[in-house]
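Worksheet: the structure to be examined is printed underneath.
Excluded from the complex is one protein chain; the other protein chains are retained at their positions.
Presenting chain A:
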Amino acid sequence: MTSTPETPSPAVDTGSAARPSGTAVVVGGNRIPFAKAGGHYAGASNLDMLTAVLDGLVARLGLAGETIGEVRAGAVLNHSKDFNLAREAVLGTALAPTTSAVTIQRACATSIEAAWDLANKITLGQISSGIAGGADSTSDAPIVVSERLRGILLKLNRARSVPDRLKLVGQLRPADLAPVAPNVNEPRTGLSMGEHQALTNLRWQVTREAQDAIALASHTHLAQAWEEGLFDDLVTPFRGLTRDAALRADTTAEALAKLRTVFGNDHPDPTMTAGNSTPLSDGAAAVLLASPQWAAEHGLPALARVVDAEAAAVDFVHGEEGLLMGGAYAVPRLLARQGLALEDIDLVEIHEAFAGVVAATTAAWADETFAAEKLGLPALGTLDPARLNVAGSSLAAGHPFAATGARIVATLATLLAGRKAALVAEGGSPDTPVRGLISVCAAGGQAVAMLLEA
């Protein structure tokens, strides 16, 4: 081994001074009002919606012509034509064409995953700003053709002569032309999400009343948030729709109680209705994250800091756990790592894929046996309902799969910043943290939890 003289460091500054402070903050968000499947946005593609939502964010924050560090976005129901979706969307916006973009997917946790990725890159000083987003259209869902038709079409494309082509066309049968109905059933169980949740509800003894109460609160809270103007700074209308189409401001416990059940009807006493299950929706959402320096340089607020995040996956295939119970694992692990208890959290956002998810997840958090056996941790305890989904959530707003995470991150950060400002205005210490927790369940037995702090 020969000793070599120390070489001078390269031109790239790797010193910590050049890096941001190691913090990522939520700066602002935008979404379009969520529509019902086949409704206002029936003619809009994922690309249309993602482009619109980015443009709305750019206008709100005055970012026209800016190069953003990275746009990270995706959709769950992907068309093959939407190759490079995020970058194509960027090219259609007022952002600088030098903004790079990545298309990603983690089912319903797509855009919270994107926000997590960007927060990490910002924290590492690799980028100083990034937009996480997601769009999903259940109206404009890709249609799959039968395997036989697909095989023939591919051969037809390669055929050189007219007789060859005629021969191939002659092989087609009427039945081959029927499209394969798109569905979001779990491929490994063949069960829909609703049927999976019905099983979970049975296991956790979630009642119809509990689910309907969660649904009612979602509508009431969302309607109130609209009235209070919370969404003036979070939503930009699209194609004539100015409010979430699924929202029923005037719904009542009686109206919800009258609905017939749609999932779990094979079980005794089914409890799941269209009222306590999220509707199929079309929509898009985006959220801007940045280093505190970038935000300050642009004169933009740091609404809340991204503290940490945790993902979980459960074995629903072998019936070990409910499909949408990932949040019951991700959240306790996240809080344990941060040394926090549930009472340290001011606001909790649990994505309501179904009202049963919220009921079962919070029941699991409080369950000593579950905590000991499945997590090896002490139970979190009972969640105060006054801290849960205070501005409404997916049941009332709708749930365009990939858009949901970005919707929740932006809304929660705005709520936390408001609470913090009120706290300071009332003479509280600016050092007192106001914390928010997010749990988003996703297909495939997955979930992502995130902790924000203002």
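As a working rule, a contact is a pair of C-beta atoms (placed from the backbone, for glycine too) under 8 Å apart; a residue touches a chain by one contact, two chains touch by 3 or more; residues count from 1.
In this text, contacts and distances are computed from a predicted model.
Here one chain is missing from view; checked against "Lactose transport system permease protein LacF", "Extracellular solute-binding protein family 1", "STAS domain-containing protein" or "3-oxoacyl-ACP reductase", UniProt names that protein "3-oxoacyl-ACP reductase".
Interface note: of A:22, A:38 or A:62, the residue touching the hidden chain in the full complex is A:62.
Screening A:52, A:193 or A:402 against the full complex identifies A:52 as the residue touching the chain left out. Seen from chain A, the chain kept out of the figure touches residues 52, 55-56, 58-62, 64-65, 93-94, 229, 231-233, 235-239, 242, 298-301.
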